[in-house]
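Note that this complex is displayed minus one protein chain, with the remaining chains in position.
Chain IDs A, B, C and D follow the sequence of writing; residue 1 opens each chain.
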Amino acid sequence: MRPLRKPLETVTSLFRSTPKKVGLAPGALVYVGRQKVEKPAITFIDYSDDHLSVETDVSLDDCKPLKDSPSVSWINLDGIHEIGAVEDFGKTFDLHPLVLEDILNTGHRPKVEEFEDYLLIILKMLSFDEQSNQIQSEQISLVLTRNNVLSFQERPGDVFDGVRERLQRKSGRIRQRGPDYLTYALVDSIVDSYFHILEKIGDRLESLERELINQPTQDTLQQVYHFKGQLIYLRKAVWPLRELTNSLLQDEIVLIQESTLVFLRDLYDHSVQIIDTLEIFRDTASGLIDLYMSSVSHRMNEVMKVLTIMASLFIPLTFVAGIYGMNFELMPELKWRWGYPMVWGVMLCCAFGMLVYFKKKKWF
Amino acid sequence: MRPLRKPLETVTSLFRSTPKKVGLAPGALVYVGRQKVEKPAITFIDYSDDHLSVETDVSLDDCKPLKDSPSVSWINLDGIHEIGAVEDFGKTFDLHPLVLEDILNTGHRPKVEEFEDYLLIILKMLSFDEQSNQIQSEQISLVLTRNNVLSFQERPGDVFDGVRERLQRKSGRIRQRGPDYLTYALVDSIVDSYFHILEKIGDRLESLERELINQPTQDTLQQVYHFKGQLIYLRKAVWPLRELTNSLLQDEIVLIQESTLVFLRDLYDHSVQIIDTLEIFRDTASGLIDLYMSSVSHRMNEVMKVLTIMASLFIPLTFVAGIYGMNFELMPELKWRWGYPMVWGVMLCCAFGMLVYFKKKKWF
Amino acid sequence: MRPLRKPLETVTSLFRSTPKKVGLAPGALVYVGRQKVEKPAITFIDYSDDHLSVETDVSLDDCKPLKDSPSVSWINLDGIHEIGAVEDFGKTFDLHPLVLEDILNTGHRPKVEEFEDYLLIILKMLSFDEQSNQIQSEQISLVLTRNNVLSFQERPGDVFDGVRERLQRKSGRIRQRGPDYLTYALVDSIVDSYFHILEKIGDRLESLERELINQPTQDTLQQVYHFKGQLIYLRKAVWPLRELTNSLLQDEIVLIQESTLVFLRDLYDHSVQIIDTLEIFRDTASGLIDLYMSSVSHRMNEVMKVLTIMASLFIPLTFVAGIYGMNFELMPELKWRWGYPMVWGVMLCCAFGMLVYFKKKKWF
Amino acid sequence: MRPLRKPLETVTSLFRSTPKKVGLAPGALVYVGRQKVEKPAITFIDYSDDHLSVETDVSLDDCKPLKDSPSVSWINLDGIHEIGAVEDFGKTFDLHPLVLEDILNTGHRPKVEEFEDYLLIILKMLSFDEQSNQIQSEQISLVLTRNNVLSFQERPGDVFDGVRERLQRKSGRIRQRGPDYLTYALVDSIVDSYFHILEKIGDRLESLERELINQPTQDTLQQVYHFKGQLIYLRKAVWPLRELTNSLLQDEIVLIQESTLVFLRDLYDHSVQIIDTLEIFRDTASGLIDLYMSSVSHRMNEVMKVLTIMASLFIPLTFVAGIYGMNFELMPELKWRWGYPMVWGVMLCCAFGMLVYFKKKKWF
Partner (left out) sequence: MRPLRKPLETVTSLFRSTPKKVGLAPGALVYVGRQKVEKPAITFIDYSDDHLSVETDVSLDDCKPLKDSPSVSWINLDGIHEIGAVEDFGKTFDLHPLVLEDILNTGHRPKVEEFEDYLLIILKMLSFDEQSNQIQSEQISLVLTRNNVLSFQERPGDVFDGVRERLQRKSGRIRQRGPDYLTYALVDSIVDSYFHILEKIGDRLESLERELINQPTQDTLQQVYHFKGQLIYLRKAVWPLRELTNSLLQDEIVLIQESTLVFLRDLYDHSVQIIDTLEIFRDTASGLIDLYMSSVSHRMNEVMKVLTIMASLFIPLTFVAGIYGMNFELMPELKWRWGYPMVWGVMLCCAFGMLVYFKKKKWF
């Protein structure tokens, strides 16, 4: 188990994004995220049943022929902070300005939207930074046209390597099928990656639970709050997924062939499974906080009891000792032969009576 | 980060408005807000594809010709506390008395209502006063007729400057399109402004979170309560927005052209995004309160432990000292040669035993 | 701000009513409320476009001719504890025994029910007793027939004076329209009166909030609980209102003319607005309780700190003083020349060390 | 107000029943309750417009002719623990084995189920044992056939005496109508009895509220928990009632005549009213627990303040006294003429200063 470290960022910071200026025309392109890559890079994979060509770092012009070619092409753009590049891209593939606005608005809610000639899918690609125990989010936009899949990422590096490998294999099912199946495969990769994040969060929660049971500290508690915040964030990214897959299934979308529906149904099941686990994790995190609070109460109680026992035992005795420490000239007891032992007797009886009382009250 | 100041108003005061007299006829015009401007002022922008005229501080009579002119006119009334002015306005544009009542009832819930010849949209324009950390609300009513958009504001100053600028530009899309698109543009400006308010509240929440983690005070907590109240208020203004945009989309409203629907869909997405963020902020605020409470518990625990350790260590010792401060004539120990060092020995052992015990209990 | 007084009644008592005997035939008439007026009294207002007659304290026989007269009549019965009177009334106007049972069952939920020839609307008329800070509830049943509106009240005094005034004015819209509009006007008066109750409760909540922030006492808290109870009660009366107005709108009720629908839509808006405010008040009241609890925790913390500082400072010092109060014959320090100042020195150092420690812990 | 006694049973025990063996064939008859009567007893009431015969303790054979006779018969079986008897009953009246299984499964959820020739209604008859403050539950199953109503009870004694009386009266509506009305009358009796239980629980809650406000003890709290448990239990029995009555209304059930529908609508209203009250009682019970907790906090606070004031006042004074109790040979103050009064002066100032400080802090 790797050590738990103090969170580096506040929970609130997770949920904030810079809004665009008020009153801008709709479709006015503004990138609201942070610049995450130096230069946008275009790569494409063009394939059909019997051929495959993979090109990296091409120009937009290289992609133009792909637009109407019958083979399936997956064109990927890494880095969307250069608005001009995205705009050109949009013009080349006839995308509505509002689509481009959605692609650039990296705080957008995951959604699917059908247009006349294409389908827009917006998703969050999540990763879990083990150093900072922080979820990193990146917006992926997929546009499914008749022959192509366009994907837009904020920065290089994604969870699609498995899909790329499968495209290489000539015999794979993915090579036989159309762009709708490719889209499914990409979305499926993202959803699969959510399971891995859940596993890591589960790891952390389990080690936090152990800490809380054995030796709870205020620090552990802040960690739990931190994870609860992460779960709220994850929830925001994952909940719309169910709607999204469901509307892919329910709406009779022209661009999706019927043979792909069985896979989408599988995707829907996975979304529900992820949401279920997420909800349970939230319940568990809440339970951990309650456990901590009750554990703190319990400890306080213990401390109080010790204090009360000590004070209640000795305060009366000290009083008795104080009495015979007085300097009155006429204190007959002081002269008595057995005065001192008697006082001891009185004090011991008194202490013993207290102890019996506390024992009866089950204080120790 | 600007300093957090104590809220100036109670949370409850946010939600109150003066109701009109019971039993008044429906449509009886009563203004329930406070007077916020000296004199109502009418301005209009009349435009079509190839002309634009902007007039400020005109009389109602100047607007009459606009009513049936084919060009699109946006007529704005600032200051609705003068009931007579609103009534005249209503008569000029054939508005139902209930519509006027709704416009004047500044505590009204955001809504959209279709009438035979026009469409009424009631919205809240919000602003965040950085001085008092208080959300300011102003009711905006929009009436979309065949050729005109009428807007009613409580006071001058709004979030529509972006729209006005775009109207100036001859090439802009807004000049080509009808009053339904103008209405959309106005509503969109308001919705965009909500993102800015959310950003400011996010700012404050983040700084409150930092304060709570580092050095929580009762004052910080009252600030969190204050913000929670603001979020409840915001929620009241924003929740109906989803319904509102949705019913604009779903109902086949004659006055809205089909080409505007894609923009309304975008608006709907934004409403959902705002509500999502709002809900998350509420969760976060609740989490902050829990964090504060647990932090207070933790501190109390710390304090208790110090008290218990000090008291438990010294009370028995003081008792022992008290014993040998007694003035009995016959106390053999007092005469012993090593009596004094022995007492010190007993006391040190006793204190050491305590410390070991507390150490074992992990109290320090 | 009027002073807040201790509630006179328990919250639970608000929700209780005496049920009728088990197994009675349905339609068996039993009055479950308390008798609130000595003798039932019938009054009617008969009006049409061009005439108006108002009669008070008439007999049932006087009302018979109104039943089939073409003019609109509003017949009101104050005092429904005399079952015979209600039964006669029912027979005269052909009401189903179950309708009469509902009218007498003053614990009934607000509802609307359509019968073949008439429409039954049951509502709660609420008032807020400023003396006892208690909501008073009275059940109003309205029966809308083809030409008449029958209203049943538990006791004299209602919120309909505005309607009566408007009926007097010859030019008013209400005189031109049928009994459905009169019914609407009556329901509208009741709904308007809810706004006034909300305002009063808002008043109280605000003053409670102020008290809680400035100087919370256990008494203030009990007041908040009391108001929370009142809000639960109000909720019970108001929630069904939305359903009620909605079903008036949705169901195509024969007795309601289409021109009245626009007013009902207005009524529906108002119901939603009331429910919204109510929910917010409940949230606010819950928030106040949390605020009180955290404020109590905070105070406890303060008190604990003072105790701990005092005790931790002086207990060790007292111990030191106790040491040199012992009467051992051989205590070399007692003989030292600088013994006394040295002890003072030790004690001051010790106290100073403590203060520094507490300061570092930010306890004061 | 009768005294509140400690609950005799745990809350959990309310919700438990012994399940049947796993893997038994469906329809295998197993009685899961406790035997509550020595011998099953059959009684019937056969009536039509003009005759009535009541027979108690008859054999099953006596009932056979009733099955196809045109008059309405209500056949009641008390004691369903003898599986054989129930099975014979089932065979005589052609009931499906699954129906019998449901009748015997006394932990079954209230429901209505339509079969080809008959309608099964399962309900809970509740009573409130004033001795143990415990709700007693008994399952009633009603089977409505074309001419008969069969009822199955766990033990003798029910809430149907009112119905039996009404059947005796020749002129009563119930004699004119069919078995569907009788079924309604029986269900109505049960629902009426719920109001009485609610009244008793209201009684108890009110007296608990009074206790909590005046003198809360741990015992009172356990009572509130006990009642909360009872309310959860009641809820389990009552919630399905709404669905049940609703499905009687909505589904076009052949065996229910249209003229009975108006009564069922009344029944539905009552179910909703019961559920409303129940929910409010739950809210109230939760509120009581909160009130107790805050009251305990408040008391703790009070206690802490007294402790702190006492300790803070006297600990420094005792220290001063301790100082001058030391036996140093050289303590100049001891020799001073005004030493003793001066010490008193110092101590009084010190105490006075403390009191002023506490007063300023509003601690008393």
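In this text, a contact is a pair of C-beta atoms (placed from the backbone, for glycine too) under 8 Å apart; a residue touches a chain by one contact, two chains touch by 3 or more.
This is a predicted model, so every value here is computed, not measured.
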Among A:E199, A:D219 or A:D251, choose the residue that contacts the chain missing from this document, as touch is defined above. A:E199
Name, in rising order, the residues on chain A that touch the hidden chain in the full complex. 159-163, 165-166, 172-174, 184-185, 188-189, 192-193, 195-196, 198-199, 202, 205-206, 209-210, 213, 262-263, 265-266, 269, 272-273, 276-277, 280-281, 283-284, 287, 290-291, 294-295, 297-298, 300-301, 304-305, 307-308, 311-312, 315-316, 318-319, 322-323, 325-331, 361-363
Extract the touching residues of chain D with respect to the undisplayed chain. 10-13, 15-26, 96, 98, 101-102, 107-109, 111, 113, 215, 218, 221-222, 225, 228-229, 232-233, 236, 289, 292-293, 296-297, 299-300, 302-304, 306-307, 310-311, 314-315, 317-318, 321-322, 324-327, 331, 333-335, 337, 339-340, 343
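Heads up, the rule we're going with is that only the chains that are shown with their structure count from here on.
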Looking at C-alpha means, what's the farthest chain from chain B? D
Could you list the positions in chain B whose residues touch two or more of the other chains? 297, 300, 304, 307, 311, 315, 318, 322, 325-327, 331
